[in-house]
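Below, a portion of the complex is reproduced, with chain positions unchanged.
So that you can tell them apart, the chains are marked A, B, C and D in the order they are listed, and the count of residues begins at 1 in each.
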Amino acid sequence: MGTTLADAMPDHPPPALTALVRHPDGAVEELSATKLDDIDRLIATEGILVWVSAVKPDEGEIEILRREFELHPLAVEDVRKQGQRPKLDAYAAQHMIVAYEAIEAEDELSEIHLFIGPGWLLSVTWSPTPMLDDVRGRFAGGRDLAGSGVGELLYAVLDAAIDSYFPELDRLSDRIDRLEDRILEGDADRDSLREVLAIKRRLLTLRRVLAPMRDVANQLLRRDLDIVDLATVPYYQDLYDHLVRVLDQLDVYRDLLATVLDARLTVASNSLNAIMKRLTAFTVLLMVPTLIAGIYGMNFDLMPELRWPFGYPLALGMMALAVVVAVTFFRRRGWL
Amino acid sequence: MGTTLADAMPDHPPPALTALVRHPDGAVEELSATKLDDIDRLIATEGILVWVSAVKPDEGEIEILRREFELHPLAVEDVRKQGQRPKLDAYAAQHMIVAYEAIEAEDELSEIHLFIGPGWLLSVTWSPTPMLDDVRGRFAGGRDLAGSGVGELLYAVLDAAIDSYFPELDRLSDRIDRLEDRILEGDADRDSLREVLAIKRRLLTLRRVLAPMRDVANQLLRRDLDIVDLATVPYYQDLYDHLVRVLDQLDVYRDLLATVLDARLTVASNSLNAIMKRLTAFTVLLMVPTLIAGIYGMNFDLMPELRWPFGYPLALGMMALAVVVAVTFFRRRGWL
Amino acid sequence: MGTTLADAMPDHPPPALTALVRHPDGAVEELSATKLDDIDRLIATEGILVWVSAVKPDEGEIEILRREFELHPLAVEDVRKQGQRPKLDAYAAQHMIVAYEAIEAEDELSEIHLFIGPGWLLSVTWSPTPMLDDVRGRFAGGRDLAGSGVGELLYAVLDAAIDSYFPELDRLSDRIDRLEDRILEGDADRDSLREVLAIKRRLLTLRRVLAPMRDVANQLLRRDLDIVDLATVPYYQDLYDHLVRVLDQLDVYRDLLATVLDARLTVASNSLNAIMKRLTAFTVLLMVPTLIAGIYGMNFDLMPELRWPFGYPLALGMMALAVVVAVTFFRRRGWL
Amino acid sequence: MGTTLADAMPDHPPPALTALVRHPDGAVEELSATKLDDIDRLIATEGILVWVSAVKPDEGEIEILRREFELHPLAVEDVRKQGQRPKLDAYAAQHMIVAYEAIEAEDELSEIHLFIGPGWLLSVTWSPTPMLDDVRGRFAGGRDLAGSGVGELLYAVLDAAIDSYFPELDRLSDRIDRLEDRILEGDADRDSLREVLAIKRRLLTLRRVLAPMRDVANQLLRRDLDIVDLATVPYYQDLYDHLVRVLDQLDVYRDLLATVLDARLTVASNSLNAIMKRLTAFTVLLMVPTLIAGIYGMNFDLMPELRWPFGYPLALGMMALAVVVAVTFFRRRGWL
């Protein structure tokens, strides 16, 4: 207990750490910064629900959290490194859940580390998490979130995180639809290819995050954790169903994208056919009159046509006729 | 109990909520609208089977259902949001099943929410469900549906929903057959591609709905629900078998479609080969006489052929011969 | 018991229903038609083994079967509808197995419904089943089929059905080999594509039937049915092994077919390359002499070659030389 | 017991059946042929280990084996038919294992049927099995094979069979490497395609044999058989590990082959691009001078160049210049 909270924190407490305390009577109070090292006492009190949220904590703040919540060294290491896979780690004194929230603006995902113990929840984040902030706002306002225990609070937080993926799905669906339309209109250029690759990467990122989140939901549902009581089970079932729905949809998108990529190849090959038909038509179109001109360019002594007064216009007429016949022929077959 | 049923419902009851009651003697009676808030008493009566059906219920009607059947908040939320994945949710007071019926006319699927309790069934729908209406008609007519309990009624409803997919399968089979024929006849244009993508999307939609419906059937079969008794098990086994059959067929269609798409690429590539062969043939066909004409267009002093009386017709004859030889040659090889 | 068998059946019994009875002493007797409504008494007799076979039964005959064997309504419905997936349905009074036999002549599959009870077997078929008839002939001849119980009889029937697939596999293997040879010889035309699609459909049909048959064999093996006793287990293990072997082989064929289809695309693309090489060679071959002819067709006053006595033959010689050089060049590179 | 061994076997015993007996003191004796019908007595003796090996047995010899070892009818049928899938069949009196050995010389697989009972092993083969013969030679020489029981003997035999696949893997790896090199060097002709298909078939054959062999090893490891005792478990674990390693490698090869086939298509398409670039270059190269020649072949009265003394060389020079410019231009872009 070398450094105390007083050492680490100046008069103006860092905004990184904030704590909300819900008392048994339902009143919610925001803990003043100087009381942050009472957290260990608070969370030992029966009937009180504490939510500490850390935003971009620095080393000193992580140390405070470690000490107050007695976090396991491996959990602290995960917090430091970030970039974790969604998971549920059960330690002796607390449980850790890693989850991700989709952010509308940036095409990125926000990592969320949640620590849960009897009567308390600690959330650590590094990037904007509007959905999580919204839940926190409702909690601060004293509104009921499914129920009053920490299991219900955890449900509310995870449910918000998962709900963030539905608009993301809609955006992806739009992008795939637009892509399909463009390609069906024959646009097989580099930009559409770039878009295929970008959507593919996004789908892979989402799947990589959501598949383990489904496993976490399943673990919670099977009540491996002592936090989820029987009355909360339907809520976690609902969570699990939502995740399965999102994952189903991602699989549908992956299949559609693969078909679109195949279709793109077919469009390119159709377009090649059209070009070659045109080339063939042009070749015939221009070579037939050239041949006629060549014939009347021959130097035979006895070529009666050359003497005819209307020989020249006749030759030009033959050329024109040849072109008209060829154009008609190829137009009819759809080659021109 | 702020608003009573009398407040929410005017003299003319909304057609959205209708209730059928089957008495122990087999007689079926349609409940008058004013008695709808007796439902809670009715479903508590031994030996009576109640089927309430809600079509496009508004907020007030959902509230009535919630109160009368004591629906769980999450179930009510699902009813409000719609677009659920087929599932079986077990709540303390009732079970909820989400299923889908295929509709012939519209290439769409109708969502059906079913709530089941001891002695009662509540169905909520938003779009036309001819198969479900048919079951309801038979029930209203007092006809026997597999048996007299709520388990048998649920079976009849789900069986009707699943039977709606068999004509859908036939339609898909026809579309794939027609597509295959068109493509084998060399039609590799944009419309056939559009049709491939449309069938693909339909297959994905059906699979996304039917795979979880199979899981629901399996849960019912394993008698996780207390509603299915031993004598009804063969019926649910039959339900499950039907779903597996439909899913098997969907997989067959998916495989066939993939092969058809591959075939389409091959047809396009064959067609390109044919075009290029024709181009080559035309090039040779027209360039040989052009060359002959070029030769006799040379200005050498001493070109004996030019002086021959039949030089010109001979030259024309050579050109004609060259064309005939080339045409014969390329015809024989199948290039023209 | 409204209609008796006497009402339904005239003096000459319909050939659709025939019954074989094996007495405890091993003697096998064909039941006369008038005694068919004694079946319910017969199958209640200890030590007697009855095999009733129905071929294309009409409604009346199905009704007789239903009454005599007390068939479950769902089983009767399956018999009426046909087109079932292979399955094993356990009802209170009997078990039903749906299986398929491959027929050599017609590239079709014959559906077989088997009902099994203690001491009796009922088979219902609609199309020719030579393998099944063969087993029936052996049974009628009093020959031993693996053993004397109904479990052994069922084994003999299923084994015959499964053995029908081995010649089918050989036919498929031959077709794929021939296809591969044709394509490797460069035959990438529409007929080979049609054959690819036909084999694909056949493989999918077989797999759709055989995979659930394997599950049925597994259920029998695990002795879910009380009919299979311990001594018969090796026989059912053998059955299961055969099915797995057939399915393995189907997977191999599917993989080979996919590779053949890929190879077909490569052959088409190789062939295109060859055509384009030829086009390039022909273009060069014909344009060089045309250029030479064009040069000596120019009208300059001072072109000494035009005055040379051997100018014309020299020009022709140059053209011939150019053609010979070009042909040699392109021949060496394999373009012609 | 109609025919005795004396009837079936003349003075000179057939080389097909040979028996090795290991006595409790470790001495190994080859049984003289006339004593072969003592086998039933021998295998009943405590402490003795008997290995009978049958090579291409005829019907009479199979009958002897059936009688002496009391083989199950189904096992005898498998021996007669051959072509079995690797499997472990447990009969009352003995166990049968079907395995395959890879042979270096012939690109084929040798089928091995093994029967195991307490104190005896019977091996039946039809083609050369050098690895198995080697184990037999070591056994005949009295050398220790992992241990002295029949479980250890079985391990030695199976281990030898599996070791035969490692050189096979090396050969496949070499073939794929060579194929990849050839294709990367642009060789996309028919031979490389034939090789792709041949390797594919070989991989499928090996996988079809090795995957069920892994299942057999797993069954042995789980000690479903009473033959494997606890001390032998590490050996069977080793066996299993080897099979998994071989199968892993086959999967890697399958993936590589698929990529190589894809690469082949890309190479063909690159080569097509190169040809078309050359065709375009040639076309331009030859048509520009042809145009120039055409211009000076025109018959206008007033074309001053035609009167110039150096008109002709100038025209030739322009043509040469055009060719040089075009060649340089296309060379720079890599089209020639």
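Please note the rule applied: a contact is a pair of C-beta atoms (placed from the backbone, for glycine too) under 8 Å apart; a residue touches a chain by one contact, two chains touch by 3 or more.
Quick caveat, the model's predicted, so the values are computed rather than measured.
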Full complex, copies of the single sequence (shown: 4): 5
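Criterion: only the chains that are shown with their structure count from here on.
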Set of chains whose contacts include both chain D and chain C: none
Same or different contact residues where chain B meets its copy chain A, judged by the half mark: different
Separation of chain A from chain C, taking each centre as the mean of its C-alpha atoms, in whole Å: 44
Contacts with two or more other chains, residues of chain B listed in rising order: 265, 269, 272, 276, 279, 283, 287, 290, 294, 297-299, 303
Topology of the chain contact graph, where touching chains are joined (line, ring, star, complete, other): line
Contact pairs between chains, per stated definition: A-B, B-C, C-D
Chain D residues touching chain C - in the complex, by the definition given at the top: 72, 74, 84-85, 87, 89-91, 188-190, 193-194, 196-197, 200-201, 204-205, 208, 212, 261, 264-265, 268-269, 271-272, 275-276, 278-279, 282-283, 286-287, 289-290, 293-294, 296-299, 303, 305-309, 311-312, 315-316, 319
Chain D partner contacts - residues on chain C that touch it in the complex: 180, 184, 186, 234-235, 237-238, 241, 244-245, 248-249, 252, 255-256, 259-260, 262-263, 265-267, 269-270, 272-273, 276-277, 279-280, 283-284, 287-288, 290-291, 294-295, 297-303
